[in-house]
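Take a look at this one; I'll ask things after.
Take a look at chain A:
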Amino acid sequence: MGIESTGTIVAIGTRPGEAAIGIVKLSGDKSIFIADKIFRSKSKKKLSGIDTYNMLYGHIIDNDGHTIDEVVVTLMKKPKSYTREDVVEINCHGGIIATTKVMELCIESGARIADPGEFTKRAFLNGRIDLSQAEAVIDLVRSKTEQSLKIAAKNLQGNVKKEIKRLKEMILNVLVQLEASVDFIEEDLEITPYQKLTKKVREIKAEMEELISDEKKGEIIKNGVKAAIIGKTNVGKSSLLNLLSKKEKAIVTSIPGTTRDAVEEILYVEGIPLILVDTAGIRKTKSAIEKIGVDRSLKHINEAELVLLVLDGNRKFEKMDLEIIKKIERKKTICCINKVDLKQNLEMESIRKYFNEKFIIKISALKGIGIRKLENKIKVLIMDNGDLNLEEKIIINSRHKNILKEVSSLLDSAEKAMKEKMSEEFPSYDLKTAYGLLGEILGETTRDDILDKIFSQFCIGK
Partner candidate 1 sequence: MDYDVIVVGAGHAGCEAALASARLGLKTLVLTINVDKIALMPCNPSIGGLGKSQLVREIDAIGGQMAKTTDKTLIQIKILNIRKGPAVQALRAQIDKKEYEIEMKRVLENTKNLTLRQGTVDKILVKNGAAVGAGIESGLLFGGKAVIITTGTFLRGRIIIGEKDYPAGRMGEYPAINLTKNLISLGFNIDRFQTATPPRVDRRTVNFSKTEVQYGDKQPLSFSFWDEEKIYESIKCHLTYTNEKTHRIIAENIEKSPIKSGMVDTHGPRHCPSIDRKVINFPEKKRHPVFIEPEGTYTNEMYLQGLTTSMPVIIQQKIINTVEGLENARIIRPGYAVEYDYIIPSQLNFTLESKIIENLYFAGQINGTSGYEEAAAQGFIAGVNAALKIMNEPPLILTRDNSYIGVLIDDLLTKDIMEPYRMYTSRAEYRLVLRSDNADIRLSKFGNDIGLITNEQYRRVVKREKEIDRLISKLKASSLNPDRGNNIILEKMGTKPIDTPLSIYKLLKRPEVSISGVIDFTGDKRNNYDRKILKQAEIKIKYEGYINRQLSEIKKLESLEKYYLTRDLNYFKIVGLTYEAQEKLTKIKPNTLGQASRIAGISPADISILMLNLKGKLKAGI
Partner candidate 2 sequence: MIKDGKSNYDVIVIGAGHAGCEAALASARNGAGTLLISINMDSIALMPYSSAVGGFGRGQLIREIDVLGGEISRNIDKNYIHMRTATSTENPAIGTIEAVVDKRRYFLSMKEVLENQNNLYLRQGLVAGIEGSRKKYNLYTSDGIAYCCKSIVICTGTFLGAKIFWGGNVIEAGRQGEICSKKLLVSLENLGFKFGRLKNYTAPLIDKKSINVKVLEKQSYDRHPQMFSYENNFDGRSQLHSYITNTGKDCTRYILKSIKKKAASSCQIKSETTRDCFPIENKVLKFEDKKGYMIYILPVGRDTNEVYLKGLETALSEEIQVGMLKKIKGLKGAEITRPGYGVEYNYLLPFQLTCNLESKKFKGIFFAGHINGTNGYEESAAQGIVAGLAASRKSKNLDSIIIRREDGYIGVLISDLVVKGVNEPYSMLVSRNEYSFYHRHDNADIRMLKFLEKLGNKDKTIKIIKKYKKTGINVSRET
């Protein structure tokens, strides 16, 4: 979240009410140029050719020619626009996934992801909103920032954050050697030789590439809410999955790089993808293979934002059920009592001890009873709950992706400089910028780490 207020910015804005229609907004002096680069209008007209307050219908094409989405583009020329700069709005129909793709195309053509509330800030700074509205703008900026910070932190699952911290530390160690050999030339310091440092930078670069590609595998960019269906074996998990996924007419779009989990289905609730994961039944088992299955379910549970606990209404409440409930204590859970069409032997009192009445639903996966009620309950959980706010989550993901890409190109430049035996201060400049960017992802404001480390690591003493 840089603090400069220059350049052309892009962001996703959902029109209130219709979640399905995502809007990509561009503002700044290069917005028309960028839009023209990625938009082919049906009437072959260019945005630069039409007057303000006009619309064009057409398609968004990515650099290798694929059609991403069918859109309507509106143009508002400065100064008569929301931000008093040239504004282009791209109305997408393809749901959040397509909208995100369009935004990333804008970034690749030179736009910069907007800071939280930056559109409104520019509107105010350019004098379109007067001072009295300042408070409203400020609350917006503050809340959006806090929200995005919260999501950014949560979004970075444990291992990704640890990974970035480790890479940051490795970069710091190389920096310390470079800076010590520059500023403390007169000391008798044992500096690691240049080639060894070059090798080290190459290693960091490789690990960075890996991290970015993981991300492509869906680790970070998984644009959707993860829900896990769990329960003992043959309580009807798979049939519930098929029921929920078959009902909705899913628009299948190829998402480059998202590998599908074998037992995973995508369900669209109000245009927001719900990635349902059916987990292997959890039960005490000696066999190694099944053990792996159970472990993977536990992994899904802790990664999921929503849990559907399926209980077999027909069987008594067993100790095993209690164990599973213990595992999902902290998770948002809907308890589905399945096979309601059969004789109910499940003692409801013990269930009510653990779940609020509102979140217990009686269904029959086979007969399709109570499914509507279940879907509404899921929608409620996804839409209203703040930290599942998807739009922010997506923006955060793309911002991180872009930063990681920039860091890796900086590592490239450093490695090249060191291979060419350029003096230490040039690779050090690249590495310092990279170090700062990683700090930004982790939400730290930079301090004098380098000098502090040098003094603790080397014996300085003139």
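The criterion applied here is as follows: contacts are C-beta pairs under 8 Å (C-beta built on N, C-alpha and C of every residue); 3 or more make two chains touch, one makes a residue touch a chain; residues count from 1.
Behind the choice of candidates: all candidates are chains of the complex that A comes from, given by their letters.
These figures come from a predicted structure and were not determined experimentally.
Touch between chain A and the candidates 1 or 2 in this complex is found for 1 only. Residues 1-6, 115-117, 121, 124-125, 131, 134-135, 137-139, 141-142, 145, 179, 182-188, 420-426, 428-429, 432, 445, 447-448, 450-451, 455, 459-462 of chain A are the ones that touch candidate 1 when the two sit in their complex.
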